[in-house]
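A single protein chain has been removed from this complex, and every other one stays in its place.
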Amino acid sequence: MKTQEMFTSHPRNIRFDLDQLTACISACTECADSCTVCADACLGEEKVQMLVRCIGLNQDCADVCGVTARILARQSESESLLLRLQLETCATACRICAEECDKHAEMHRHCRVCANSCRNCEDKCRVMLKAMMTER
Amino acid sequence: MKTQEMFTSHPRNIRFDLDQLTACISACTECADSCTVCADACLGEEKVQMLVRCIGLNQDCADVCGVTARILARQSESESLLLRLQLETCATACRICAEECDKHAEMHRHCRVCANSCRNCEDKCRVMLKAMMTER
Amino acid sequence: MKTQEMFTSHPRNIRFDLDQLTACISACTECADSCTVCADACLGEEKVQMLVRCIGLNQDCADVCGVTARILARQSESESLLLRLQLETCATACRICAEECDKHAEMHRHCRVCANSCRNCEDKCRVMLKAMMTER
Partner (left out) sequence: MKTQEMFTSHPRNIRFDLDQLTACISACTECADSCTVCADACLGEEKVQMLVRCIGLNQDCADVCGVTARILARQSESESLLLRLQLETCATACRICAEECDKHAEMHRHCRVCANSCRNCEDKCRVMLKAMMTER
C-alpha cells in the first residue's frame, strides 16, 4: 500500500501503528467512494422517492469520510483532540448511513455493498479511537 | 444572503432559526477560505519553518469547516446526532487553529485575520449547538 | 472582505487584480453553497423524480466550485496552466448547472436563486480567464 510506504519515510515520528493508520485511511476513502456511487445509483433508481433519506445520508457520510482520511493523512502536527472528535463523527456517520442502506439492501445491491463499506469504516475508526484511549 | 433565500423555499420544515443557520454556513465557508489562504501565505513566508504547525492546522480547519458547511446545508434528512458531532468537531478545529494563528498575529496580518475568522466560526457553531441543546 | 485583506499581507507577489481574484473566490464558494442547498431542496421536493438531473449537476457543480476556490486561494506556487483548466472546468460546470436550474426556476425558487449563483460564478471565472489571456 502506497500510503504505508510513504509513512515509513515520513520525517516525523508517527505515533500510530502504521497498519492501523493506513487501514483506517483506506477504509475512509473506500467508504467515501462507495457512498458517492450509492447516492448516485439511488438517484438513478425509478423509485427515487423511497431513497431520499439514503441519498442524503450517503452524501453526508461521503463528505465526513473524505475529510477524515485527509486529517488522518496529516501526521506532522496532528492534534489528538481534533482527531478523536473527527473519528467519532466519522464512526457515527458510517453507522447511521449503514443502518439506512441496510433497509434497501434486499432491493438494491449498491446499498448492500455500501453498508459493508460503512461498517468497515466505522470499525477502523473505532480501532483508532481505542488505540488513542490507551495512548498514555 | 442567497442561502437564506433558498431555505425559505425549501420544501421541508427547517427546524433551525434561519438567521442562525445561514450565519453558521457563512461563517464556515468564510473560515474555510481564510484558512486556505493563510496556509498558503504561511507557506510563502521566508521563515516557513516557524509556521509549519500553523499550516497543518489551517489545512485541517479548512477541511472541517468546508464539510460542516455542506452538512448544515443539507436539511432534508438531517441527523441531529451527526450534526452535533460535526459542529463540536468544527468548533474545536477553529479554536485550536485560532490559538496557533494568534501566536503569529503580530508578525503576519494573514494570521491575525484568519484567527478572527476561526473565532467567528467557533462562535456560530456554538450558537447552533446551544440551540440544539434546548431543542426538546 | 477578509480574503482580500489577507492577500494584501501575502508574502508573494500576487499577479492578479485583488478585486477580481477575491470576487472569483467569493463567487465560487457562494455557488458551492447554493448548489449544495439546491441539491438538498430538490431532494426534499415531492416530485423529486423530475429533479434527478438537477440534483446530479448541482452536486458536480458544488464540488468543482469548492475546489476552484481552493486553487485560487493558493497563490504561492500557482501554476497558470492548471488554474486556466480549472477555471474553464468551473465555468462549464456552472453554465450547465444554470441551464438545468433554469428549467425549474418557475416552479422552485431555490432553483432560480441557484441559477443566479451559477451565472455569477461563471462570469467571474471568465473574467479571470480573460485576465490570464492578456497576461503576457
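Each chain gets a letter, A, B and C, in the order it is written, and its residues are counted from 1.
As a working rule, contacts are C-beta pairs under 8 Å (C-beta built on N, C-alpha and C of every residue); 3 or more make two chains touch, one makes a residue touch a chain.
Nothing here was measured: the structure is a model prediction, and the numbers come from that model.
Asker: When the whole complex is taken into account, which chains on show are touched by the absent chain?
Answerer: Counting the whole assembly, the omitted chain is in touch with A, B, C.
Asker: So one chain is hidden, and I want to know which residue out of A:Arg53, A:Arg74, A:Lys103 or A:Arg126 touches that hidden chain in the complete assembly.
Answerer: Hidden-chain contact among the options goes to A:Arg74.
Asker: I'm checking contacts with the chain that's been left out. Which of C:Thr3, C:Thr22, C:Thr36 or C:Gln86 qualifies?
Answerer: Result: among the candidates, C:Gln86 touches the missing chain.
Asker: Touching the missing chain, which residues of subunit A?
Answerer: Subunit A touches the chain not shown through residues 2-3, 5-12, 25, 29-30, 32-34, 36-38, 40-41, 43-46, 62, 66, 69-70, 73-77, 108-110, 113-114, 116-117.
Asker: Name every residue on subunit B in touch with the hidden partner chain.
Answerer: Here the touching residues of subunit B are 39-40, 43-44, 48-49, 52, 55-56, 59.
Asker: Residue by residue, what part of subunit C touches the chain that was omitted?
Answerer: Contacting residues on subunit C, toward the hidden partner: 52-53, 56-57, 59-60, 63-64, 66-67, 70-71, 74, 76-79, 81-82, 85-86, 88-89, 92-93, 96.
What we mean here is this: only the chains that are shown with their structure count from here on.
Asker: Does the subunit B and subunit C pair touch with the same residues on each side or with different residues, judged by whether over half of the numbers are shared?
Answerer: same
Asker: Taking the mean of the CA coordinates per chain, how far is subunit B from subunit C in Å?
Answerer: 19
Asker: Residues of subunit A that contact two or more other chains, please.
Answerer: 52, 56, 59
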